[in-house]
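Working notes for the structure below.
The complex appears here minus one protein chain, its other protein chains still in place.
For chain A:
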């Protein structure tokens, strides 16, 4: 126990970062005590599995997985790494796109449209159109739509968003909220009135002091009130009495009027009294809070209007109609602008990669275009790729497109073939001794692997372990001068 005592073949990303490989090697060699390890690229293993008699051969491998799509030129059995390209779109992004489209189209079923159901739709009901624009034109006609639209039945749920309330009930709710708001406003005004009146009384009392001729007390009171002169006091009194009058009038008005115009609570005449202005702003804000509540009930008015009528097809309410979404979702890998991605689609990237080679090599590569990966299992993909190649290749040149025999599992089969063949050989395996001498990011190249770039990574030293420190010291002392770059 305490170790895994058979060799391991592991797949990694194309141009896997050295840090990731280092971490993985460390885990395998030091934690699990694996004797030897080999890293490879999954699509290249798949290519190896589907080889015909003339191995090593060249070809253009297009592998589309869950998260990204790679275009890998293979020359004489070895990956030509400096010319490979990766598009960051795959099955996952297609599922998310489909999910958002359907959620926006059927906002009532927001929670029922889950990613796993989207994946089911993608697997079973989607296809790739050979000519996208033409296919869309076909979908314009109503008969084609009726014939080819797929209806997905969602499980029944009692909770119908928003349509349980009829429009009358909504009116009721609105009235209640209005009434509550009015009461709140009235209460606030009364409080403010009281405060103002008290203050007015105090100011008047101070003014009387002045009139009575008690200058010392008057000046002391002025200082307390934070005012400078008698004129200021007078103007303050005037303004305050004015606002008191206005508030009294408003209260009278509100009691008389049952229907207050909710939006009409514009801020009152700017008082010097800060308390008053705060309250008026608060009124406006609280009304604004209520408004979004009104606004989001608005769109439901259309549906409940239909729901009030007794005939309501509950089965149809729970159905999603898939029309052009069937071709739109898988299309993002060919036209990433549907999702807003800047990158070029598969066709353009293929053209870009091919153009980095001289013409003879282009012809060789194009003779063996190989499609693999789970995201390539849409019906119609092969025809589409053939059409794109026809468009971009010179007139009357030939090309061949092959699909992997089982795109999802071929990587495993290819790795198994490779392991079985190379089990006893030395090449391609990283042994424990190699790991200790050359560090975790060392990679031995073989027919299905990445290209190794010999850059040493500084080894991460743990903080407080003496037991492991000597061995680490051993490996890090053989580091390169470029280590500390």
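Keep in mind that, in the parts below, a residue touches a chain if its C-beta (ideal position, glycine included) is under 8 Å from a C-beta of that chain, and two chains touch if they have at least 3 such contacts; residues count from 1.
The criterion applied here is as follows: contacts and distances are computed from a predicted model.
*Asks:* Using the UniProt record as the reference, specify the protein name of the hidden chain from among "INO80 complex subunit C", "Centromere protein O", "glutathione transferase" or "Ubiquinone biosynthesis protein".
*Replies:* Answer from the record: the omitted chain is "INO80 complex subunit C".
*Asks:* Which residue from A:57, A:75, A:92 or A:136 sits in contact with the chain not drawn here?
*Replies:* Residue touching the chain left out of view: A:136.
*Asks:* For the chain that's not shown, point to the residue among A:10, A:23 or A:154 touching it.
*Replies:* Hidden-chain contact among the options goes to A:23.
*Asks:* On chain A, what residues meet the omitted chain?
*Replies:* On the side of chain A, residues 1-5, 13-20, 23, 26-27, 30-33, 70-71, 81-82, 84-88, 97, 100-101, 103-105, 107, 133, 136-137, 139-140, 295-296, 298-299, 302, 323-325, 327-328, 335-345, 348-349, 352, 432, 436, 450-451, 453, 455, 457, 459-465, 467-468, 471-472, 482, 485 touch the unshown chain.
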